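Here's the structure, in structure tokens; my notes come after.
All protein chains but one are shown in place.
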Amino acid sequence: MSLQHYLVISSILFTLGIFAVLTRKNAISILMGIELILNSCNLNFVAFSRFVKPSENIVGAGAYVLDGQIIAIFGIVLAAAEAAVFLAIILAIYREFGSIRPDEVDTLKG
Amino acid sequence: MVVPLISIILLAPLAAFAIFALFGLAKRSFPRQDILSTAAMLVALGCSLYLLTEVVPKPDPYTVEWISLGSVTFSMGFYLDSVTVIMLIVVTLVSSLVHIFSIGYMHGDPRYPRFFAFLSLFSFSMLFLVVSDNLLGIYIGWELVGLCSYLLIGFWFEKDSAANACKKAFLTTRVGDVGMFIGMMMLFKKFETLSLHGTNGIFTLIADPAKFTGDTSDIVWLSGAGVLIFCGAVGKSAQVPLHTWLPDAMEGPTPVSALIHAATMVAAGVYLTARMFPILTPSSSLVIAYVGGITAIVAATIAIVRFDIKRVLAYSTVSQLGFMMLALGAGSYVAGLFHLTTHAFFKALLFLGSGSVIHAFHAMHAHHDEEHAEGNQHEHDDHGLVHEHGSEIPPDQDMRNMGGLRRKMPWTFGTMLIATLSISGVPFIFSGFWSKDKILAGVLGRAMEWNSVHHYILFAVALVAAGITAFYMFRLIFMTFFGEPRNQEMHNMAHESPWVMTVPLVILAILSFPVVNTIWFNKDYIKPPDQHHVQAPQHADISPNNKTGKVDFGFSIFGISEAHAAEDESENADDAHHGHGPAHTIAMVLSIIVAGLGILLSWLFYHKRRFSAESVATTFRPVYTLFWNKYYFDEFYNGVLVALTVWKSRLFAKFDLSIIDGIVNGVATVTRAVFAAFIGFFDNRVIDGIVNRVAKVIWSVGGRIRRIQTGAIQTYLFVVLGGIVLIILIFRVL
Partner (left out) sequence: MEFPLKTLIFYGFALVTIGSALAVVTFRNIVHAAFALMVTLFGVAGLYVFLQADFLAATQVIVYVGGILVLILFGVMMTSGRLEMRIHIERGQLLLGAGISIALLALLLTVIANMPVWKNLTDDGIPHEPTTEQIGKMILQDKFLLPFEVVSVLLLVALIGAALISRKEVRD
């Protein structure tokens, strides 16, 4: 298993997330797409962290091998916070508009 | 020692005025302004008398730089020579006596302190004029005395006649002053300085061939400048044709007439002409001589037929000033200034004497009013005498109301008689005789030396004027003091004036004798300045004092020998009292004859009543009418100049109203009708059209473009991601 394997999986996940965000007509589904994107990013961080050694002078001398994992932890925390706020906003929108279809929430329509 | 003394002379009267002004700021009066002003003048008089002993006749200007403009520097300073000192004494002496006289004369006037303050300001101005060493300083003093004259003529400004007279005086003299200023500028252009004395003064430069070549164009330039500066003197000294303001100036208080309009300010013109003596050319001198001669005869003939005692004296003053100008124009520098001083004394005396007479009647009026229990009307009746057009004579100045006053007012009569004898030229014991004789001799001498018809004519004119002078002055004396009282009521009320008024009269009477004027015969003390521009090179080394004969003397102008001035001086050096030259002898004899003739005729007409003045007037009615109407000068000015000005003003007003306003209104109408309409159309259609069209286009474009903003968040995301893909593709491919 090389780095490229993980990168390809991560790319596919990212693209599927983008696809979900672009096409789904439900705010919850969009949130799921976003979670896919975040997971692909985390996977990338961890993969680079695993395969790129500090001695190879790519991420810089003295860098910790586990830096990528810690960034991924921060990413998970971020995802949690984002999900909480996202759902709160969805609830508020639902109360206001009676719907969570993003194309129906178009107050800013020109 | 000289500078501090001059400073005191100048500052003392100025301080008196300044104290008045400072108290004026507090809306109060200095308690004894009269004493203050008089004391200041006495201090100045004392300093002037001291200067007489101090100054040596070696003049030097004391100057300081005043204004520096580039390469040109205007200085301010004093110039002190014998003439200056004599002028200082004349001014301070007459001024002091007038101050003292005014204490009595002006008593009870509501603006009593102001009168003395103005007198002080005038004295300062006059003294400043006298001691200034440059034309700029003289001009400043010149205008200041003009201002004071204006203020004092209009002192009783409640009277319309006084208010009009002061305006007339101010405006008329201004005509001459304009000429004087132009003349100053001409000199300035030529010499680049206004200083007269010292190494860089005009009088030094004019003698320097390097600076002033003396060719024809320069002489013409200099003649023009001289005549124009003389214009100032014409205005200030009331020479024909600008003399008309002086008789009207008699509306001022009589002490003012004595000080300003007889002794000092009007003499300033003579003084200026004398100061400018070195720059006078033969042609400008001739102009001056003619103006002086014409003035002398014209004013004298007018004086014959006046009945207002002050007007007689006013025209007499004009006439005598004409004599002085004539003397200066004929090159008799010493004679002109000599007559200036003697005239200052005896004419001041005559004016103060007439003031004394008027005061007597004034007092009568006051008494009369009190009898009618209207004491508070005092000054109203005193000074509010209405006489419109200046032709009606106030009763207290009308000689037809007088007569027989010699017993009522012995001191006034005696002193005025002395002055009259002096001005009439009664020989030998009166100063007026000597000065007038000197003038006549000067003119005749110039005529004989130059063999000049002009000067023979001028001599004849002056001789006749001298005779007429004697006639009308004795007419005044006879009508006022001799004979029977014409108005018994007024006569009964008349009385001698108080001592503050008679003492100055007595002092001035003493000064009318030649003994105190002998300084003018002191050849070492007074030296006439050279007229450099006519000095021929071959005569440059000859001193005038060395000349003994009467031919081939020093100066030659255009081939004519100019000698009389020097000859006259040498005569004086030899014998102060008896001229030897034929000119002098002839002049003396003739002047005695005409003076005697004038007095005799006056005696026959007005005392013995052998002839009737009325019948003579009827016989020579056209001449009489001419004299009575003062040669129609005022009518000419009113009828021609004033009318012309008014007509011109009306014309311009009409021009303004019809053409200028018409153009403006027409332009406005056209603008409103055509231009405004076009602009309105343009605005409404073009400008608004453009604006609206632009707005409409933007509106429609915006209406279409806003469809882009769907408000749907996924649409935006599509665009963003599509853009990213595109950008990356472009960069990968290219």
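A few notes on this one:
As written, the chains take the letters A and B, and residue 1 is the first residue of each chain.
Basically, a contact is a pair of C-beta atoms (placed from the backbone, for glycine too) under 8 Å apart; a residue touches a chain by one contact, two chains touch by 3 or more.
Not measured: the values here are computed from a predicted model.
Seen from chain A, the chain kept out of the figure touches residues 1-9, 11-20, 22-29, 31-33, 35-36, 39, 42-43, 46-47, 49-52, 58, 64, 66, 69-70, 72-74, 76-85, 87-92, 94-95, 100-101. With the whole complex as reference, residues 714, 718, 721-722, 724-725, 728-729, 732 of chain B touch the missing chain.
Here is the rule we use: only the chains that are shown with their structure count from here on.
Look at where the CA atoms of chain A average out and do the same for chain B: the two points lie 110 Å apart.
Residue ranges on chain A touching chain B, taken from their complex, read 18, 21-23, 102-103, 105-110.
Every residue of chain B that touches chain A in the complex is listed here, in rising order: 705-714, 717-718, 721.
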